[in-house]
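Note that this complex is displayed minus one protein chain, with the remaining chains in position.
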Amino acid sequence: MTSGGDAGVGGLTEALRRFADERDWGQFHTPKNLAMALAGEVGELLAELQWLTPEESATVMADPEAGGRVRAEIGDVMIYLVRLADVLGIDLVEAATDKLADSARRYPVERARGSAAKAPDA
Amino acid sequence: MTSGGDAGVGGLTEALRRFADERDWGQFHTPKNLAMALAGEVGELLAELQWLTPEESATVMADPEAGGRVRAEIGDVMIYLVRLADVLGIDLVEAATDKLADSARRYPVERARGSAAKAPDA
Amino acid sequence: MTSGGDAGVGGLTEALRRFADERDWGQFHTPKNLAMALAGEVGELLAELQWLTPEESATVMADPEAGGRVRAEIGDVMIYLVRLADVLGIDLVEAATDKLADSARRYPVERARGSAAKAPDA
Partner (left out) sequence: MTSGGDAGVGGLTEALRRFADERDWGQFHTPKNLAMALAGEVGELLAELQWLTPEESATVMADPEAGGRVRAEIGDVMIYLVRLADVLGIDLVEAATDKLADSARRYPVERARGSAAKAPDA
């Protein structure tokens, strides 16, 4: 899955900024508050998967109802992550790319193969 | 902040897929496991902000050390979110955009102004 | 606040075990699943506090409605924590007491006074 021909993270960042501005919600959107909101949404996502086996979780999207809820929760998580990165002035894709480069150094292919000690960030 | 001229979420998705494949880590990357890893990283992010006031959190990036840790944690959160969306076959930006459209309907500007009952997703 | 004349954590542990047994829910109560459920409930608790200032959060119990929701979420978190400790064979109060003793060594009063670097566990 790649994000379509749309404006990607940059466009979403702009849309969320406008959404907050129009409602005068910027006052609530401190990094501390947004990080809590992000964690709250991740909690809702976990709740969708908590009683599933790992195998069941791998096919959750085949069920329109459960799959729809998972997609909505993932959307919420992304919303708060993008908004948080924006108020902090962090480029989300760049931060992730830098972290991945770190991980590649710390987990060279030959040593890490097949053992998920802690991956990919640890 | 908009993500640069890079490949955006799509490019990151590909890079993470390759990273996992090379290490044979796909076997560990069930949605259930990845959601836990995502929550673990969000927990580390919260730990960076937990004793700060909301005002202090707003200037955390001015401190190179604390700011660097926050950026790294945000990168980790994004890594697992992108990877999770990929194994579920969800377009992250699209899922967030759809959810934002929902929120716009549920929180019309005139009524939501200045009151962050629950925003922007609730 | 101390727990009343009741059986405390031990009594609650027994009640939760009976509750799960009667419903044949033991099969779902692996440590992995219970840890996710615990995190999900903590997410709901965060959602109650996310838009409050720290000062507002300190008086949240004065509002019967918000206070009732916070108390219910705290109850849910305790339920899953007690259940998780039970299936792992961990004595919850003992584990916390041991950890506190560690912290007392790592944060001697004279040095830690007034600076919440990371406390009380870090």
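By letter and in written order, the chains are A, B and C; residue numbering begins at 1 in each of them.
Please note the rule applied: a residue touches a chain if its C-beta (ideal position, glycine included) is under 8 Å from a C-beta of that chain, and two chains touch if they have at least 3 such contacts.
In this text the structure is predicted, and so the values were computed from the model without any measurement.
J.: Kindly state which of the options B:15, B:37, B:79 or B:112 is in contact with the chain not pictured.
T.: Spelled out, the listed residue whose C-beta touches the missing chain is B:37.
J.: Give me the subunit B residues in contact with the hidden chain, please.
T.: 28, 33, 36-37, 39-44, 46-47, 49-51
J.: Mind listing the subunit C residues that contact the chain we can't see here?
T.: 1-4, 6, 8-16, 19-20, 22-25, 27-28, 30-33, 35-39, 41-43, 45-46, 49, 52-55, 57-58, 60-61, 70-72, 74-100, 102-104, 107, 109, 112-114, 116, 119-121
J.: Applying the definition given at the start, please give the residues of subunit A touching the unseen chain.
T.: Residue positions of subunit A that touch the missing chain: 32, 35-36, 39, 47, 51, 53-54, 116-119.
Note that only the chains that are shown with their structure count from here on.
J.: Looking at subunit B with subunit C, do both copies bring the same residues to the contact (over half shared) or different ones?
T.: Same: most residue numbers at the subunit B-subunit C interface appear in both copies.
J.: Can you work out the whole-Å distance between the CA centroids of subunit A and subunit B?
T.: That gives a centre separation of 3 Å.
J.: Taking the mean of the C-alpha atoms as each chain's centre, how many Å separate subunit B from subunit C?
T.: Spacing between the chain centres: roughly 26 Å.
J.: Which residues of subunit B are in contact with two or more other chains?
T.: Residues 32, 35-36, 39, 53-54, 116, 119.
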